[in-house]
Structures are given as structure tokens and as C-alpha cells.
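Okay, structure first, notes after.
Up next is chain A:
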Amino acid sequence: MLNSNYLLVLFAFPFLATLIVSMVRGRGQAVTWVSIALALGYFIVVLLGLTVTELRYEATWFLPLGLKYGLYLDSYAYYLILLSSFLTLLALFYSRGVVEKKITAYHALFHALQATVVACLLCDDLVFFYVFWEAMLIPMYFIIGVWGGQRRLYATMKFFLYTFAGSLFMLLGLIAVYIYYYKATGVWTASFQTLMEYFQTNPMPVTVQSWIFLTFVLSFAIKVPLFPFHTWLPDAHVEAPTAGSVILAGILLKMGTYGLMRFAVPLFPEAAQAFAGPLCFLSVVGIILGALVAWQQTDIKKLIAYSSVSHLGFVTLGIFMMTETGWNGAYLQMINHGISTGALFLLVGFLYDQRHTRDISAYGGLAKILPMFTLILVVMTLSSVALPGTNGFVGEFLILLGSFQSNTASWIWVVLASVGVILGVIYMLHMIQKLCYGKPSKPEVETMTDLTWKEWVLYSPLVALVFFMGIYPIWFLGPIQEKTAGIFATIAPFLAK
Partner candidate 1 sequence: MSAPIAYVLFLSFAVFCFGACGFLIRKNALSLLICLELMLSGVNMAFVGFSRLHQNEGGNVLYFLVITVAACESAIGLALILNFFRLKKSVRLDEARALEG
Partner candidate 2 sequence: MEEQSHLQCIAALAVLLPLVGSALWFSLGKKFGEKFVSIGAVSFLALSFACIAYIFFTATLPLRINFFQWLPLGTSSVSFAFLFDPLSLALSMVVTGVGTLIHLYATGYMHGDAGFGRFFSYLNLFVFSMLMLTLSDSLPGLFLGWEGVGLCSYLLISFWFTDEANASAGKKAFIVNRVGDFGFLLAMFCIFKVFGALSIPEILQTVQAGNFSGDDLFWTRLACFGLVLGAAGKSAQIPLYVWLPDAMAGPTPVSALIHAATMVTAGVYLCCRMQPLFLLHLDVLNVIAYMGAITAFFAATIAIFQNDIKKVLAYSTISQLGYMFLAVGLGAPVAAYFHLITHAFFKALLFLGAGSVIHGLHHEQDMRHMGGLRTKMPITFWCMTIGVLAIAGVPPLSGFVSKDEILHNVWGNHDWTLVALAFTTAFMTAFYMGRLWIMTFFGKFRGHHEAHESPWTMTSVLVILAAASALAGILNWPHLWGGSETLGTYLSTVVQALIHHAEDPAHALQSSLTLAVVSSLVGLAGLTIAYFRYRNFSGEEFSSPAFRPFQNKYYIDELYDAIVVKNLRMFGKFLWKVVDGFVLDGVLNGSAALASRTSTYLRQLQTGLMQQYALWIWIGFLILLLGAWTGRS
Partner candidate 3 sequence: MLQQSLFIIMAALVLLTAGLVAFRPRPIESAMWLILNFFFTAGLYVLLGSHFVAVIQILVYAGAIMVLFVFVILLLNLDPKELGDETSLHWSSVVMFVGMLSFLLLILHVAGPQTLEPMEGLLPDSKFGSVEALAQKLLTDYVWGFELAGVILLLAIVGVGMLAYRKPKPKTPKFLDHQERPV
């Protein structure tokens, strides 16, 4: 069963789902259940492919100038697809009672978002990777735009234009690679695999390589977000609906780091080597800035948004230090961040639906009123603070340990990054204390209801995953290790000794 047309099913299923959902007429409830069923179906389809290591699908359609609908699945892409289908399922399940206006459009957009993300992950052709990389913005634009908070117009505009601007530069870099290959071999193709094999034997001159690498990094850095390009994230998160924030934090941010690991570094190892120092500096600044600024926030969603900046600073540090363990840790940390931040946003959404305010001081003493909610919140905080035994620790430990050994950039960055571990605790515990401990600041807080079975269905898998990946990460890391080993085998000759 696991052959190339499984890939086709993986690629086409969400697109079909979007069509089906948008076709469903009738009152809101029908659409919600159809869409959740389809999301669940897709999650199961993805689960079937658990044992896959590498699959390739050659398109037969003729396209001008060597562009091909090649699909390529490896463990890097696979686990992100698994994460995205899982989080979309949770997000849709969460927004059952929450969304009232235009429900069909809401669900259709989420499926469309998933479709574009999966398509982007599966694309083997650089140009179509770019096409779906940009296409991801459209559903997100409408999700934040239509169902967002008060300042959503400004936030959506900023989010869309910022990412669009960055990726336009990548477009030129992409074309430069595509043309360089054509000029060198006379063959029109943008398939990533052939480019990789070619550049492995005869790499581009470093000067050309570095400016193309910079265009790639600029576009991915805006998406990650890396330090100077992160100002869109807090606005986008604050204004996005809860389900939108879950997907935005859970999946879209990971596309940036996935892009770095899959395209930017393997294609241009020497350039990555040359720019490792400054990029590590930016990641470290991102870690520290993210933590410190999160500590000052009064809006919970902004706090979590800045925490994502800090967490992904670790991931980018792991990537730019270019060690095998570091990369395994970075990849795992991407999945962990998806789980813990996704859960945190769901929890904030749970609070927001009852009290309709995101101001941290409007709550207080929740531990007594909502004990179960506090338990889940504490577990998720521990995962995001990287307490050993939770998945956060495994990721962060591997990143820092691996990066310490690397000789591409100085080990001082790792030391500064581990300072981030301390700052992480400060703002997270600050949030817990303001939300859960002390006396309830307003009488309405007393009347809040604790988690029902519906919420438990949402949170128990996440909590289970946090501890399962914390104790037994080999289940995830096995295939990822092989893929990283493969990549490092190709770029090893270019790395500094």
C-alpha cells in the first residue's frame, strides 16, 4: 500500500476535503461534523504512513521549462504533516461551539490551509514549493481577517505583506539556482533531489552561493520568526481566533525552520558555514528578547507569542550550529513546540470563551476554581520550560549539547542560549502565578466552569504526547536520525573540521 500513489492520496485528500466542506449546505452543525470527520479521516490516512522512510512520485504532466509535479516524502516532511493534521483536527474540534458566523467558510479555510501546508511539505520541485509556500498565506489571511479581534485589519495586512516581501526575495534566489543548474548542465529542472546531487559534487562558488543563501534565509527567517523579523507574530497571534493561533503557532512557524533544514543549509553548506556566526547571534538575541519581553506582557496571547519567538530561537540555533545531534534536537523541538504552544493557545482560548478577555490580571486563583485546567496548564508550562521528563527537555538538551560540540560557530552562543533556560522559567511561572495562584481578582472568575469531557478529549492526547516524547523520544528520533545522517553525509565535506 505504501507506494507512490499513497503520496498522491496524501497530497490530494485535503484539497478534496476543502471542496466537500465548502459544498455542504444547511445549518452550522452539519458542516462542523463533516469537517471534523474529514480531519479525523486525514489524520488516520497520515498515520498509515508511519513506517515510511522515503517515497517519491514522478508526475507525468508536461510542464514548461522543466517544472514537474514531483512529490517527495521523507521523515522530515512526514512528521510535520502528522503534526499539522493532528493540530488541525484539534483546532476544528475546539472551534465547535466557539464560531458562529460563516461556519462553512471557516472550516473550508482550515482545510485549505492544511492542504497548502501539506502540498508545500511534499513538493519536490523548488518552484511549486514556492507556490504553495505563498499559497499558505491566503487561508491564514482570511482566517485572521474575518474571525479576528479588533485590530485584525492591521495585523493581517502586516502578516501577509511581511511574509510576502521576504519570500519574493527567495523567489529570485530560487530562480538563480534553477538557472545556474540550467547553465551548468543544459537541463531544465527544479527538482530538489537532482539539484542536491549536482551541488554535492560541484558546488556553486561561495560568493554566488552566499547571496542566494541569504535570500533563502531572509524568507525563512521572517516565517520562523528570527529576531529582527518577528514583530508581526505578536499582532498576528493576538488578533487571530484561537484555532487560527493554534495552527499559526503549531505549523506555519515550523515551515520556516523546515525550509532552513530542507532547502537552505543542504543546498548551500559553505554559505551556511560562513553566515553561521551572525545567524546564531540573532537566534540567541531572539531567545533572550523573546523571554524578557514575554515577561512584561499583560496580554496572555502576546506572552505566548513571544515565548514562541524564544523557543524557535533555540531551534534556529540548533540548525545554524550544524551538528547532527543539534539537528535531531532542533527537529524534535519543532514538534514539541507545536504541541506545547498549541495546547497553551487552546487553554487561553478556553479562558477567553468564558471571560472574553485576554488580560492576565483579569484572572487569578484559578487553581482553586479550575483545578483540572490548572493541572493541564502546569503540565504544558513544564513542557515549554523544558523540565526533564517532558518533551521540551529532550529537544532543548539535544540542541544545546549538539551545538556545544560544533566548530562552525563559537560555543559562547550555546552558553548564552542556556541562559534562556533560566529566563524561560521566569516568565512562565510569572504567568502561572498571575493566572492560577493568589485570590481571584474579579467576582466573575468564581463562576467559571472547569474542563468538561469535550476539553478532556482535546487535552489528554497532548499531555500523553508531552510525557511519551519526554520519556521515549527514540520512537520519533529514529527515522529523523537517519535523515539527518543522510544530510550531514552530503554536506560533511564542506563543513569546517
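Convention: a contact is a pair of C-beta atoms (placed from the backbone, for glycine too) under 8 Å apart; a residue touches a chain by one contact, two chains touch by 3 or more; residues count from 1.
As a selection rule, all candidates are chains of the complex that A comes from, given by their letters.
Since the model is a prediction, treat every value here as computed from it, not as a measurement.
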| item | value |
| --- | --- |
| Candidate from 1, 2 or 3 that touches chain A, complex-wide | 2 |
| Touching residues on chain A, where the partner in the complex is candidate 2 | 158, 162, 228, 230-231, 234, 289, 292-293, 295-297, 324-325, 328, 365, 367-368, 382, 387-389, 393-394, 397-398, 400-402, 404-405, 411, 414-415, 418-419, 421-422, 425-426, 429-430, 433, 436-439, 471-474, 477, 481 |
